[in-house]
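Every protein chain but one is kept in place in this view of the complex.
Moving on, here comes chain A:
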């Protein structure tokens, strides 16, 4: 168990942006919210999944909604408490710890606010090890852990408890009511035991995010290259170096879809890379050949400051490095590939692990 203060949150938020693989919502708002909570209620305690009691009750807490709404209608903070309390009330049991459902993006930091205010630990684990756009796309689903009961609350005080027949319906129904709530809300979902967390979650992801954040933010002070440190810390494969030469974005249904074309520079002079995204980067192809495929992580990094670039802010002319990172082993099983792999997003290509795609 270790204490998490406001400085740690800076690093974790930066690391969460890396794990967001272009999506997940900008952690800036989440970072400010959590820092405020820590300043008010004190530091949060981060606990290892292995240290949980088998019968402990763990509930992932998350922000749910449209990124544009989250930056205009800021959270009251109370909706997270309400979702938390409603879950306790409904289950008739005290929650022993919260955890992130999604370590990538905004939701990588949000649960720290609840942990600080409720003075309970937050588990160093999540259900993705990255960001994905749908509620059912978590490793918990792979272990047949139901998303329901889902406790949902908005800033006005409206609350719902959902019982859904499966995890996909959780996304469908919560998604629909969230729009009526004004486009954002807080949810508690996937209530599970300590034993289940140990088996089903991606362990150590918060600490990992913090290390990635430290590599980016602190390397300069140590006279190291932030990019080299990040690659080392993330065990990432450098897929491509170049300059964004074309960006095509369109909004289709609930998703920002697009392609970011990168013209090769330095060792990739003469090559081209296409990055496909649907909120998150899902497919990286060099000269037409796949180099990384979801659920493996594709991270776009600004070559000048080694900071991750979100899919919404890709711009022509930016010097970039594309990194590939191995997804958690759970995503690489046939079930994991079916849930978070290329077919789920409508691609014909089969999933091939990044290390095989980049074998020389």
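A few comments on the model shown:
FYI, a contact is a pair of C-beta atoms (placed from the backbone, for glycine too) under 8 Å apart; a residue touches a chain by one contact, two chains touch by 3 or more; residues count from 1.
Everything that follows uses one rule, which is that contacts and distances are computed from a predicted model.
Per its UniProt entry, the chain excluded from the display bears the name "N-methylhydantoinase A/oxoprolinase/acetone carboxylase, beta subunit", taken from "Ion-translocating oxidoreductase complex subunit B", "Peptide/nickel transport system permease protein", "Ammonium transporter" or "N-methylhydantoinase A/oxoprolinase/acetone carboxylase, beta subunit".
The hidden chain makes contact, of the residues A:182, A:204 or A:353, with A:182. Touch with the chain that is not drawn comes from one residue among A:11, A:75 or A:132, which is A:75. For the options A:155, A:233, A:276 or A:328, the residue in contact with the chain missing from this view is A:155.
One of A:113, A:187 or A:260 touches the chain omitted from the figure, and that residue is A:113.
Although one chain is not displayed, its contacts with chain A can still be listed: residues 29, 32-33, 35-37, 65-69, 71-78, 113, 155-157, 179, 182-183, 243, 245-246, 251, 253-256, 279, 313, 315-318.
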